[in-house]
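Take this structure first; my questions come after.
Every protein chain but one is kept in place in this view of the complex.
When the chains are written out, they are named A, B, C and D in that same order, and each has its own residue count from 1.
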Amino acid sequence: MSTGNVRGRLSDTTAQEMVGAVLLLGIAVLALDLVRLLVTGELSIARLGSYLWAGIVDSLYIGLAAIGLSMTYSILRFANFSHGDLITTGAFSGWTVAYLVGGIGVADLSSRLLLRANGGAQPGAVGMDVLAAPLAIVLGLVAAVIVTVLVALAIDRLVYRKLRDEDGIALLIASVGVALALRYLLAVFYTTDTRGVVAQAPSPGGVDLHQLTLVVSAVSLMLGIHLLLQYTKLGKSMRAMSDNKDLALITGIPTERVIFATWVIGAGLAGAAGYLIVLDRGQVSINLGWFLLLLIFAAVILGGIGSIYGAIAGSLVIGITINLSLVWIPSDMNEIAAFTLMIVVLIFRPDGLFSGVETA
Amino acid sequence: MTALEERLSDRVSELGLPQWAVDLLLIGGVVLATYALFIVIGIVFGVSTNLIVGQLQQITFFAAVYALAALALNLHWGYTGLFNIGVAGFMAVGAYTMGMLTAAPDGSPPGLGLPLIVGVVGGMIAASLVGFVAALPALRVRADYFAIVTLGLSEIIRRALLSRSLQEFEIAGYALGTGGGSGIRAPSTDVVADYLLYVGADRTGDPTTLGAVLFESAELLGIQPSIIRNGVYTLILIAFVVAFYVLLTRIAYSPFGRILKAIREDELAARSLGKDTNRTKIKVFMLGCALMGLAGILWQGSRTQISPNSFMPIVTFYIFVALIVGGSGSNTGSIVGGFAFAAFLYQGPRFLRTIVRALVDVRAPPTIYDAFVPLASGDPLPLLGYAIGSLDEIRYIFIGLVLIVLMIRRPDGLLGHRKEIAAATDLSRRPAATNGGETDE
Amino acid sequence: MGLLEVSDLDAGYGDLQILEGVDMTVDGGEYVTIVGPNGAGKSTVMKSIFGLTSYMGGSIEFDGAEISSSRPEDIIATGIGYVPQNDNVFASLSVKENLEMGAYILDDLPEDRLRGIYDRFPILEERKSQKAGTMSGGQQQMLAMGRALMLDPDLLMLDEPSAGLAPDLVDDMFDRIDEINDDGTAILLVEQNAKEALRRCDRGYVLVQGRNRYVDSGDALLADEQVRQDFLGG
Amino acid sequence: IGDGVGGGGDADAMVGVLQPVTGDLGNLGAPIRDAAILPGTQLEDSDFTIDIREEDTESQPDAGVSGAKALVNAGYPAITGAASSQVTITVAEDTLIPNQVVGISPASTAPTITNLEDDDFLFRTCPSDALQGEVMANVAYEERGLESAASFYLNNDYGQQLSDSFVTAFEELGGTVSNTVSFEAEQPSYTSALESALADDPDMMIVIGYPASGEQIFRDYYSDFDSGQTIMVTDGLRDGDLPGNVDNSMDNVVGTAPLAAGPEQDAFTELFQEEYGDDPGVFTAQAYDATAVNILASIAAGETDGPAIRDSLRDVANPDGEEVGPSNLEEAVQLVDDGESVNYQGASSSVNFDDNGDMQAVTYEIFQFGDGGVETVEEIDFEA
């Protein structure tokens, strides 16, 4: 299907602007309504605050994953459906290491190695929180990043590299295959049971330390990536490659090395996201990443593919949407709101809400 | 497998038969060879006739279901290039509409209590209408965005069906509902089998002549009546597969089909030749969605309960595997792919599990650790037990690997790339009046 | 021994062979043109020199070193610049960034080269922060050429630089190429504007169906009746 | 135990065990499954061939139907299962009733099962939640003086109906129910759903669900909402591992569940501990009883045929006849085979089926979570 030109035609009309205006109007109405609810006291400030905070926390880990997805999308030119399972890989590998380290002398090897697949070694008993086992938690994060990167590189070598010249749809289909194989390979080892692996978060003075760890880690990782891309040639060569791969090759950009770097960053962030999500939620499951994937796609598309700041901004929109929408709609509809927003944006601003914003 | 089918198709094409006959032979050959394989395996391992026949019935049922869906998807993706990965959503619309129209008015959730046929037709219409609504905007975006839009749409549909907000509602004084997470209970489509088998479709009553013959011969072979009943319904599904096939093949070999291909290849060029591609795309999208809805009805509707989680995105990917295995763009391929998927990827592993469970009496150890530890002391049984216990997971891995290997080695599917020429007449015939020469280069 | 020495080259795409035993030489500072019908394999020759096709046999030497199995980034470093036929600028990067990309393999941006290129193509300095994709066709050709010149190559390969340009720009383009050549850079040029190209070059190759058909000085080819008839449209 | 490949016919009794070993109910389902196959193990060395085959419902209707189809196609005329009411109803309507196969659920408590149009093929050894809702309301309003409540329930037959039953009873007593919020199983986060359930800051909240979801619900609850109100749970969350998995002592949680209080409860407990080295959990006694009466009825019927088993179920379970039970199952089988009339006295109750296939008398417990797992703090008897 080549609808590129139809899109071009569409972009000539003012439909875009019209829908944009309607969208803005809608947002304005909702904002006014929000004020009304606050004034009438139907919605307490505290509740609004907790929605917003939850939205920010959600958007941070969605954002971590979205940066990686956006980068691989723009540089390798395909929608990577296995990205969610990289997140899951990070969660399992990282927490396995955390358990292995933190559970020494407390729990038996099999519970630690397989993250309680047998139901033993409950997290409280092992002391899985940031105060009781800070070293284990940090090592786990490092391991999550490293293992996920290695897995992603191995997959690239075995699968995607062989499909470099194919079109995006072939790669997309292959990535669905990768997603299935990876997820259920994990399931064979860890079983499909959902289970808690993190102890209750210590919260001195009402500050949830696990959530705080998530926020601090996520923000520093994002900052790190920003600096890396801003102050090295890597950022520019990535943009050049996503613009025109053949020409990048001719210009002497070592494309395979850029792809390598893309996987390292993208998968590393995905792994970290997976690990941090579990730190916050407490439970790990085989479907962790897969269920998040569509939300991450929504964030990437909202922000505009290829733009890192777009991905972060898109994640904020998604995170806030799924939480703040609870003011008006029941909680089992909140993702419907997020997906609808994604579709509307895709149709009327195919380049994303934040297109035009410069990327590193 | 690949080599086998290839050789088969070569051999068959040597006979110089018309295309449809070749295709029929091909499908028949593959099906019979697979049946034979399963029967041999069954006999070798001493499986009872009842179980073998039961397995073949199950395989055929799923083969038919996946063939139906793959054929519909082939119309979208194979012919028109519309990369629709929201198939499960359209199936859900079909099945749910049928459920809501036919469920008893005093049920929970209540339905309209209309006859089954109204439900089936209504379901198809609803699926195509949702297709229409989706098509209007979705057709304007790029192929990979289109994929994400359709996937998002199918999730929106599924979540809406799950939501308690629609669990029960009222329209124009009629109470209706989706039943939320519990789903909807409605008459199942497989009652049509009862009409053939029992007098007055009353299962506790007397069988019809056909029913009597079937049940008696089944009794002789030691086959459960439930298998016969399911078998008859499976035959009805096969009739639908044939109908889909004829319909889609007619479309494929026509000027309409030619426009579809042209849209797939280069839409702007087609428009510039005066083809109203938007209308055509909407039409074919709606038609495909209606067929998907029907496939959903025939499949999920054959259960008394339709629940939202039967329409997870994985279902769409199953259908994609079936289509890709057979080779997208080919209707014959869709059927062969549906069958191969059902036989080897979907049901086959379960058959193996049944056999292994019967042969070796092992309990699956709770974790793979407990399976490996005894291995160190030379006892492989726990590991085998674990593998059998994790068969569902292993099957998913296998499906994933098949997809990957197909994309790398045979992106055109097992049947290879079959570029069927879209025309309602034989193109190799050249007008006699012209200076002619050879038709072939 | 020429600067570029292609001998008996076989190459193609995937399993499909396009070039069969192509020989080609460019001496230092020489100006060589390749002409031939559509699909003859002219672009393929250039891509092969740059290692972008499936190599099937023969040798490609540059400056005395075999480069047929080198990676593009290494070939650039040996001193070959290449401006491909179409899609030859990074559309979403600014003009200046495009030029910087030309010196990607260096650690630091060679400021004096950049200066030199701005002097040669003043329009590029004027528009240095404009997105390359929004420039006109002729401007994009200049930018592409500028980018290829960033490393001060010994050999510049240009694939149909005049295609789609307005007549005044075509003349201008040829003049620019002459200038670059006068500064000592060897030129390998593919052109459908064959008469003009042959008129200006030192030597010309006629390529047909992936094989060498004629080699001679540009003027001699222009004078050859057969060549005129078959390849230059009479 | 059984040979799954057989075509049936050569065994004296064939019972399919259809229980959730994985999925949301996995933690409770695995012991239930264990108990359900226990009679088979017990009779292994007897003169009778008992063919028992397991299938996993994965706590979901879809997988449940597949499992049931497999059992039915393999000729099993009677089934112990399923656990979740949702799965049981689906399986019964889709597979068991049309194929005239008997189903005895040990755990499906949803009230609608009572009046399901089942041609009398569906039984259960557990009580209906019509009673449990009342028990809950009583405990909350009368005993603890809690006047406002929120209901947070799993969106399936069990959750919906038990929630309704509680709400009706609670409001009848004079309490107010501020919010009823349903949730889906095994979601990654319940924070937003809990937010709406607890919006009006009620005195108490009831949580009706299964363990895997429950773990996440309580994690989210304790990390964001814990303000000391009473949480009341039901049989679905009677999982001793829950506090440890949630990593909270769950002191504010109180629960109700059907209690195994049959005449032969001790005999069963001993059997179970001996075989599995573990204490029996919720609905395990009911599961044992279900399989046991299935076997007895089959042997009484003299053939592995659904309708025949259905017709002899009440004969072996209900009064009149020699009292038998877990302690002497082998004898019981022998007696039945000899044509004697028996009255099965179970581990969970005396197992007397009424016209709807429900239990006639049941006991509930009030439990709390303690160090050693679940602690029964009170027993309540009901006689219908």
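Annotations
Note that in this section a residue touches a chain if its C-beta (ideal position, glycine included) is under 8 Å from a C-beta of that chain, and two chains touch if they have at least 3 such contacts.
Assume contacts and distances are computed from a predicted model.
For the omitted chain of this complex, the UniProt record lists the protein as "Probable branched-chain amino acid transport ATP-binding protein LivG", which is one of "Monovalent cation/H+ antiporter subunit D family protein", "Nitrogenase", "Probable branched-chain amino acid transport ATP-binding protein LivG" or "Lysine biosynthesis protein LysW". Among B:Ile85, B:Leu287 or B:Leu323, only B:Leu287 touches the chain left out of the display. Per the touch definition above, the residue from C:Glu61, C:Asp152 or C:Asp230 contacting the chain not shown is C:Asp230.
Take subunit B: the residues that touch the chain left off the picture are 247, 250-251, 254-259, 261-262, 264-266, 268-278, 283-284, 287, 419, 421-425, 427-431, 434-435, 437, 439-441. Interface residues of subunit C with the unshown chain, by the touch rule above, are 36-39, 123, 134, 136-139, 160, 163-172, 192, 194, 229-234.
As a working rule, only the chains that are shown with their structure count from here on.
Touching subunit A and subunit C at once is no chain at all. In summary, the chains found to touch both subunit B and subunit D are A. If you compare A-B with A-D, the chain pair joined by more contacting C-beta pairs is A-B. Relative to subunit B, the chain whose mean Cα position lies farthest away is C. Each chain gets a centre from the mean of its Cα atoms; for subunit A and subunit D, those two points are 40 Å apart. In subunit D, the residues that reach two or more other chains under the touch definition are 182, 184. Contacts with at least two other chains are made by residues 119, 191-192, 330, 332 of subunit A. Pairwise chain contacts present here: A-B, A-C, A-D, B-D [touch as defined]. Residues of subunit C touching subunit A in their complex: 50, 52, 71-73, 76-77, 82, 84, 87-93, 97, 100-102, 104-105, 147. Across the complex, subunit A meets subunit B through its residues 1-7, 10, 78-79, 109-110, 113-114, 117-119, 159, 162-163, 166, 168-174, 176-185, 187-189, 191-192, 294, 297-298, 301, 330, 332-333, 335-336, 339-340, 342-343, 346-347, 350. For subunit B in complex with subunit D, the touching residues are 45-51, 54, 58, 108, 162, 164, 180-183, 185, 188, 203-204, 222, 224-227, 229-230, 303-305, 307, 309-310, 354-355, 357-358, 361.
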